[in-house]
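As you look at this complex, bear in mind that one protein chain is not there, while each of the others sits in place.
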């Protein structure tokens, strides 16, 4: 196989997750870090001929005015999440990527996200279709100037307020017709980005709870454009644990009466989620899997609170109250102290490699075998993390040799 | 299928697990409790034609002088584990079972267990083969007087000190030759019981970490006797969680640096485990699975401590220290507050039903599909609880119709 | 000293706290339980000549139609908090007290509390002064028919929505003038009860976060009536821990950056607090002490959530994020699993005994030496539990011999 060059276009390219993924990728390219947290480097995927780290070129959109180096340094000094010495070794690489970041799209993202944007972006008026066209111009310029064989778009931007998919047109033709006029279009930026990429045949991955490519009309577009996509909402911490522990309770017929989860953290994602509208999108995504795994609905409570001192460290406390034999109530509690960006970033890199391989393999439409990476995997009802992971392994076993 | 009557012979028949299993079975027979904690009542096993609760008759061995009603009441008043009102409704049933409990075997059980035994049992001298013969007479008398189609032996007695299986003869012929003389026989009571049952063609289930039927020579005997067996060490609490959570860390390539587990509880099992010799058997069983799941060996620590006030409530605190992306250390902690006997007892009832069905199905030798029930499943290397449970489901799918 | 008979008039007399206090008092009178949880039985108060349990007679108001026996049994069966056998031994005593419970006052208690009330109470129209008069008639009838030397009123009713004390008239004369007309009176039931008792010279204790006797105008009335009172909000669980742990952080100069507390429980108090208006009263009371102890204001978060399965078991998880030497962030977490009514009830009995003794000692106005019993002690700024307790001990040292 001839050497490929693959572009990765990150939405929210200077946010915490993107910054960490970029720092990590640069460190991997220079051999400065190990494989911890990277699923795609596990032995069971060794024969897959996955994309080498050095063949990846990063670009992206952001709505803020900042630099990757400054954002990375905040993760080192405020959150004590990344080693500052490592970041210093990568400054040249980070600065080079800053030059490939273009102004993003603000359509329907809500006032909480808007207030982080630059003034010029906030004052810029364009129709949804204009935004899509602008995104596509950025993508094509990125591909051409970097001589890329393929570009994959990954959404790691802040969570948008919820949109009811049932209220949207169900065919691409109908949805497309709403894009010319901001007053008729009910989509938000994440979906416009997705349309932009998919129309160009570029794969789209939605790592956030925002709507993205989830509407059936956009799924139709992906198939028509002969490309693939998947989402949504990266499964990094508390929900990963829920999807691991809940099957155990189910398999042992222990009746879960209530499952309470409190999450505290202090990064920018936390500030955005402090807006109840944006938070609702997230909480729904975290909470729905229990009913599906148990076949009944225990009382559940999920809170996400912004506590500034926590920085990027997300701490979850879960209290699971269950009934065992003879109806006796018992309790399991856990606390999870993880660094949010460091849990998410390697999954972003994994998704890029698996998606690139799947596209090369001819997989089209929703990549349901990636379910283990998402809180709310599209197109598939399986919520047991162990079984989701077996789907990934089974896909790997079935991939055609490169 | 004609109506069967199945005898269940419990070793340690008046201990905490047996008492709870007996109370629970009686409550199920009278319709006084629900199905919580009973795996065999899950929908995926509904078509298996499993043994009805009413077809089970209980007998057993114990080394102490007590009554099931008194033992059950301790679980109600000291531990607040079972409702005392329920026990009162079942007193007649419990008293009837007391009449079918015979004096057990003390051979090589160690001084900590011996001191719970009755004086007459401690003073009684017999060779290992004499003990086996006495056990067999008890089993045959039980079967005849209760007109039982089949008898299944289940070991829920206290944990014996460890025996190195490598030091034992590897064929049944050789092992059998050691049984006539207490000074040459290296087995302990749990294995003598197993030999007694298996020689009669009766299935044997070892719910404890004691040696039981694990030696190859006894496995040979089971096959020669055309029967089935399985063990060992029921997976009820902390280890269940380890075998559920460890695969998640492995699948996400999160490097577990250390896994510390502290267990406190205050029942008789706890008193026996306070003897370092007996405890060693248990700790080894709890600790070995991590290396097998990870493919490397994190530092591990498992403590089991007798804290009288806890009664039957076993509380485990686990601290998992792992390295994520870019080598950053993170932490998960959990506390598990479960009632030991109530977690174990339903699994004993499940094992009886699955074993009876497997024997009826023609399964012989080690029943490896029962791996999910054991900390150290015999004859199988799988330690991921989710995958073990899928083995049970796959077996159920393949069972011949009754 | 001649034998006294002391009446205790409980507001919310069939609620969880009152029921538990009554069961406990009856058990103490019959010698069926120990002293755990009772502060007034500590050795340092042995010389105080406190009221014997047998000299106490219980009566009270409630707005619901129920019985003490039924309420106590719920605590036994639903919450596994009290032993059902004990309650059965006390049925006659509980039934006798039911006969001394009179319909309560609903004025301004808010819709969430109102919906628990009987229809006749909800339909009953009376002015605030009418309510006070009715309360006083009940108190006087109770005193006369039971030949009581003294009556002490204790509020253990559900939490009312908050009232801004700054909006109230500041003198008794002015406040009294508002009581004839429901449309001008801004007080709620808890304050009407307090006025009723204090006007009769009877001590009043407010164990709840409701306003009660806190307004300066009512404090004036208490002094004018030559009696004593204290409040408010019994300090039973998470706040007790805060007032114990926060001084340690302060004394060690560890800078608390954030203190997050999540409380879950499932009793009727929880249902009432699920109404955001009622909850606000409580959260404010739980949260204010940290700033006073530290002298600066860390970010704080307090949640109280109704989780039905928890019953009377209140579980609090607190996460304290602090900065040590060289600015390094560190963490303390605790979980508190306490039975709400069982933590509150003995304090109610203690308060009765200490208040009775203080009144006999000639103490008038606010009994600030009782600060250690309250989340928001009236008339005193001390929030360090240890120092509050020393105030109680100092008072005991200074009490005139009986």
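As written, the chains take the letters A, B and C, and residue 1 is the first residue of each chain.
Everything below uses one rule, namely that a residue touches a chain if its C-beta (ideal position, glycine included) is under 8 Å from a C-beta of that chain, and two chains touch if they have at least 3 such contacts.
For clarity, every value in this text was computed on a predicted model and none was experimentally measured.
The chain that is not displayed touches the following shown chains in the complete assembly: A, B, C. Among the residues C:81, C:109, C:260 or C:396, only C:81 touches the chain that is left out of the figure.
From the options C:11, C:27 or C:56, the residue with contact to the unseen chain in the full assembly is C:27. Of the listed residues B:44, B:137, B:174 or B:303, the one in contact with the hidden chain in the full complex is B:303. Taking the complete complex into account, residues 20, 23-24, 27, 33-39, 41-42, 81-83, 86, 240-241, 244-245, 247-248, 251-255, 323-328, 330-339, 342-343, 345-346, 372, 384-387, 389 of chain C touch the chain not shown. Taking the complete complex into account, residues 80, 84-85, 335 of chain A touch the chain not shown.
On the side of chain B, the interface with the absent chain consists of residues 80, 257-258, 260, 262, 264, 299, 301, 303, 305, 307-310, 315, 317, 319, 321, 329, 331, 333, 335, 337, using the contact rule stated above.
Throughout what follows, only the chains that are shown with their structure count from here on.
Computed from the mean C-alpha positions, the centre of chain A lies at a distance of 49 Å from the centre of chain C.
If you average the Cα atoms of chain A and of chain B, the two centres end up 45 Å apart. Touching of two or more other chains is recorded for residues 335 of chain B.
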